[in-house]
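Yeah, one chain of the complex is gone here, protein chain that is, but the others are all in their spots.
Naming follows writing order (A, B, C, D, E, F, G, H and I), and every chain is counted from residue 1.
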């Protein structure tokens, strides 16, 4: 069951806007309709505010979706929301890229805030 | 025969603009001139309004072109029009990318509305 | 409906063993269980006897599977048998390589005779 | 829990030796030491005896490893043994190719019988 | 000899701006200095006005350069001019990408009008 | 018109068997049925006898097929025969790999003699 | 131990803004938490002011991180700061791209100043 | 020794701005510090003014750097300056992309004027 | 300092010959001549006897070369010898593939025993 309490943060090492990207290529959840597993890549890009998400806690959080029946769109929005809540970033984007079902691959993008240059 | 009644929608999980991309790599229709099969990839990108197209219904809708004699340009415009009618998206783009006939590959792009940031 | 009478041959241009390979990347048939389309590549390799299969007739023959409900294994064996019957090659191999269903890709190989060096 | 009773077979369409390869790119199980998920590709090649494994049953069987804590080597041997028991093939080879842990990727190969030409 | 009378058009299926791209990977002409053959890819992108170039007529038109002694720059400009004359597009771009002579590959781009969004 | 008198040789620099491979990626001839151009790659591998084919003469010889109406199989056999006649190699293999017509790519292999180790 | 005194500069050969990019694909440091080695690529892009960093001194400077326990974010910021101090560039960007730990790859970007066109 | 007198031009075939790109993948010069050879790719993009650089003269000009001891940055600036002098282009960009020394690859970009649309 | 006491084994799960391959892409040691770091991939293939090397112990063992000044050939032979001593495999092969120094990449292969089919 997705568990946002697994997420941990550490203080950002820089006061000026900079960019962090984490790519988790081994994400899996379960299709709520068919019960079959879904496989995809989750890419998280953000400009930190005061804190950054800790990498190991992020991994465990993503693992907590393993046996959850959840749609592509809901996964994407939930990860975005959970990360915004725990980090309060300046800008954040979540992209989920799914290996596909029935010959159709899908990619969902949700973001928060505005990227600063 | 292309059948837009196969298309089904579900309510968008988010009120703010976000982005969905579906890539169907196994599209086939028939050339109306030669009767030979055409093969291509159909990419659909959109920012949903109130609803999103349901993935399985999209697959069956695309299958309904299988034995239709129809030109590249007409396929692209018809998919764009059928999806706009069933979903009323904020923005939508259809790209068809064809494996080619006579040594020439083709790519047709049609869109609707304006992408929102 | 698969139609082996579409296959045509021409006399082999050489009396000594040589090798011909045809790769048809746009093969499609229908799954007899689900009715969904299957997509794959058909590779035909052979050492001709007295005749070679004519390329355009081969294309039309492969197109005749388009709306046939037929399993991977049956397609492969039928193409092998039809080509052996029409050409009487010294050696022939048919490989079908399928894009996959449910996350599993498949490849079936059937041959006839012994390759000569 | 791995469940070999999920495996189903159908009669082989050919009495002569031929070759079948199934590649499941979305296999996942769990490391029994760390509890972290493992991800890999399972390739199954065989020359059937009287029967072939049915593709959908193979998919469900592979899904049954999803939450099993099991080592790379044990997965490979168990799939080999379960398939040999259900199909009695002439020859069978199972290759598991793992995305890796700690910077090391691994590939395990187990086979049964002798490939016939 | 390049022959623009080979070009044929059909009415555009859409009154709003949309985008068509044709990629001819097997273009060949002759170097007017050395008499050696040149090989390249010709990419044509346009937003149609009232008409679109017909695909088979485009193929035959491009074939008509086969034995013409003509420089890279002249090919590119001539194709641009001939297509503008026959189609009156809103916007058109011709890119020729040459495999190279003497270790130098070249790419020439010529356009007409302004792309509309 | 193919012209084997263009082929020139020079004495082999070594008395022991060694291996030479020339790959001409820009071969073109004409389909005798349709009059459309064919494009392919010609690979020539040989162990020289007393002489080797001179590279520039090989290029001009291959150019001489440019406007010849000739089938894939005939091209392959003719190049093999012409090179055997002019060089008397220990072993020679000609592979022609064609970009394809109507969705089918083809590859023809003809050889002469036995490769020596 | 990272040692910025290893960095050396030479006078910029041009007074107008131009662009230099150095890509070091063999960077390694140590994870301060686990003690395991981290591997990544460091890309440095800048528009020089009066001086440019000398390439060999840059290599030795990057080597000085080899046995340093340091987080991804700290590495990136330290390289940015050290290079800004030694070169006073108009604009500088440091991107570190890490091969990953626990199935997650990361990429950190830090910059200084504004790129001039 | 680099010799700009080798450069030759011909009149531009078009009065309107268009784009030419030449990519020389086999550039070599010598490192003035170590005497070891440097290898790289030189890409030249420009919008011609009244004249274009002739391709064969460009090749010979680039060959003239073969035994010159010269730094990456100096090569890039010299080619830019020599081409600007001989052609007076509207816009020109020279990119040198070096295979690297000591595990670091480098890319230098210098330009002249402003690209016109 | 390379430390073979770090290597640990577990009992082989199968009495019949089977094949294990581990690929460590992030190996680094130090050139004993120049003191510069070397980077490479170490591939270990073996048919186990009574025991298999444990994966985490293998990782730590490979890390122990990190600051060792040692030649390519010596690394390869030492890993082969240490693994043969700790596992007594039926067959073992070590391949080291180095990213290169001075424009030359190298690959060293050492083995033990004979692979069993």
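The criterion applied here is as follows: a contact is a pair of C-beta atoms (placed from the backbone, for glycine too) under 8 Å apart; a residue touches a chain by one contact, two chains touch by 3 or more.
Being a predicted model, the structure only gives us computed values, none of them experimental.
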item	value
Of I:4, I:64 or I:77, the one touching the omitted chain in the full complex	I:77
Touch residues of chain F, complete complex, unshown partner	12-14, 18-26, 52, 55-56, 58-59
In chain E, positions touching the absent partner	36, 39, 99, 102-103
Touching residues (missing chain, whole complex) on chain I	71, 73-74, 76-77, 100-111
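Just so it is clear, only the chains that are shown with their structure count from here on.
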item	value
Chain pair repeating G-H, as identified from B-F, E-H or A-C when over half of the contact pairs by residue number coincide	E-H
Distance from the mean Cα position of chain I to that of chain H, given in whole angstrom	45
Centroid spacing, where centroids are CA-atom means, of chain G and chain I in whole angstrom	31
Intercentroid distance (Cα basis), chain E paired with chain D, Å	52
In chain A, residues with contacts to at least two other chains	25-26, 36, 39, 99, 102-103
Interchain contacts (touch definition) - all pairs	A-B, A-C, A-D, A-G, B-C, B-E, B-F, C-D, C-F, D-G, D-I, E-F, E-H, G-H, G-I, H-I
